[in-house]
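Only one protein chain is missing from this complex, and each of the others stays in its spot.
Which chain is which? They are A and B, in the order written, and residues in each are numbered from 1.
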Amino acid sequence: MKFDAAALRPFRTGLVVVLGLFVAGLALRPIEGPAWEEVRAKQPALRLDSLKDALGQGVTVGLLGGFRAIVADFIWIRTNSVWETYDLPKTQTSIKLVTAIDPRPLYFWLNGSRMIAYDMPNWRIDKAGGYDAVPESVKRRFDEEQSSVAIEYLEGGLGFHPEHPLLVLEIGNVHLNRLKDVETASRYYLRASQHPDAPYYAARIYAELLRRQERHAEAYAFLKALYPTLPKDNVMAQAAVVLERIRELEEELSIPEAERFKE
Amino acid sequence: MSVASVPFSFGRLGLIAGNTFLEAVRQKLFLFLVLITLGLVLSVLFLLTFNFGSSELKFIADFGFGALTFFGSALTIATTAQLFFSEIENRTALTLLAKPIWRAEFVFGKFLGVFAVIGVFCALTIGTTIALLMVREGQILAAATDEFEARSLIAYGDLLVVGLLQWLKFGVLTAIVLLIASFSNTNLFTVVTGFFVLVICHLQYLARDQWSNVDNILLSGAVRALSFIFPNFQLFNLADEIGQGSGVSGEVALRVAGYGLVYIAVIGGLAVYSFRNREI
Partner (left out) sequence: MTQAVSAISIKGLTKDFSVTLRGVKLRAVDSLNLEVAEGQVYGLLGPNGSGKSTTIKIILGLLDATVGDVRVFGVPANKVEARRNVGYLPEAPYFYRYLSGRELVRFYARVCGVPAATLKSRVDEVIAWVGLSGAADRRVGTYSKGMLQRIGLAQALVHDPKLIVLDEPTAGVDPVGSAEMCDLILKLKQQGKTVLITSHLLAQIEDVCDRVAILDRGKLIVEGSVQELVGQRDRQALIVDPLPPAEIEALKGWLAQRGHSLNSVEQPRARLDQLFLSKVSRPGRPGDKSAGVGSNEVPISDKPKA
């Protein structure tokens, strides 16, 4: 019987080790749990189905194992290389792949959308024969199509960063700069400016866009409400510039002296 | 005849650790991985050609911690297995264990020696990353004085905390590899199994995510048990947050550190238990 006991010793040791690990895992759960919830919350879920085809099994395991930031970085660098070749489908796919892997950095969303909305219409015009040869209507169509892709892409980003002012502003910029749609752009600027972390310029530009639409009274009311909220010692807030705009609008709107805005 | 007892000695443990450290740093593998890692970290300088602006710092941080995680894991597994089996295969363990020392002193001495080597590796990698970040941050801020967003971009304190937690994770991995080596017969088996366990520890959170979706009670129980048996390495993966510019909560860092330290003690203890039953 002693011999059997000796033969079983490795199994006994293995059992003790597994049990020890199990008990440790169980006992550590109260320490680990809250930390894990916080860490997990900052790691958005991966859409594995689409990534597996694009990256292969090995890289996908790497992503799951904690290498998603660096894999996304590498693919972003590759995106930049592809971008230099003006290969639209490849660049667009690569841009979307980067944010599918790691949607956390705003940088990817902002710069990806700029490539789509600002660079790609030019590539398409070049490919269609150049600026002189392509009719304005076709150029306009390219702009609209690419802008639409970029806006849809940025709205995808808002899914991961709800109401992030930089993303909202970026959508506004596409409307303003590519689609020349001042009215829609102003709505996005207003939306961005209402976010507590919005840059000060969002509100200033919103007022400017109202002025461009000849909505001076609205702009005046908006700036009058804005001015008291601006810190006077913060250079970014540009309170003096806002006051200057208020005075300009008072002139334009012929506001009587007595009714003019008082600091 | 009464013979004075031999108490557990931290002095002997330190001697074995020091000797292990000396042996490790004189290995070519260590030097090779250090050079590769530093090369990878420094390779981010080529990002200058893309002119990423302030986001370049995110890339530098990601590259630094990516290299640290990847090569650090490889170095931990290979060095631990190599240093353990060199003692067994070269019979130096026979000479050492024939002295009045406890096997616990041997195992934890090996652990501390490897842990110190990995510590040097982490310090070199993180130090290089921080140096690069500081230089580039200074250059970027200097060039962007007009920009509205010009401000300090990287929380260096958080970077150090995350680096320390990575080191602690490698400590847990060292203890795991020692546990495998304590019953394994070959270096190769230890290295391969060590890598498998590393992958499982990094992916066990997926099983935890899924167990509530598994209908089969047995399967669900098995998945749940597995998630208790293997440490959750994904918990240590806080480096991404640094790259995003968001900080690391002090409470989370303390919890993760406590988690790592307890696991080192428990798995190290189990390695001692297993090694005591090993016939040399």
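Following the convention adopted for this analysis, a contact is a pair of C-beta atoms (placed from the backbone, for glycine too) under 8 Å apart; a residue touches a chain by one contact, two chains touch by 3 or more.
Everything quoted here is computed from the prediction, not taken from an experiment.
Screening B:F30, B:F52 or B:W102 against the full complex identifies B:W102 as the residue touching the chain left out. Among the residues B:T92, B:Q139 or B:T186, only B:T92 touches the chain that is left out of the figure. The omitted chain makes contact with chain B at the following residues, 1, 3-6, 9, 11-12, 15-16, 19, 22-23, 26, 90-92, 94-102, 279-280.
Operating definition for what follows: only the chains that are shown with their structure count from here on.
For the pair chain A and chain B, the distance between C-alpha centroids works out to 33 Å.
Taken together, the chain B residues at the contact with chain A in this complex read 47, 50, 52, 55, 58-59, 62-63, 65-66, 69-70, 148-149, 179, 183, 199, 202-203, 205-206, 225, 227-235, 237-241, 243-244, 246, 249, 251-252, 255-256, 258-259, 262-263, 266-267, 269-270, 273-274, 277.
By the touch rule above, chain A contacts chain B in their complex via residues 9-10, 13-14, 16-18, 20-22, 24-26, 28-29, 31-32, 34-36, 38-40, 42-43, 61, 64-70, 73, 77, 80, 102, 104-105, 107, 111, 199, 201, 236.
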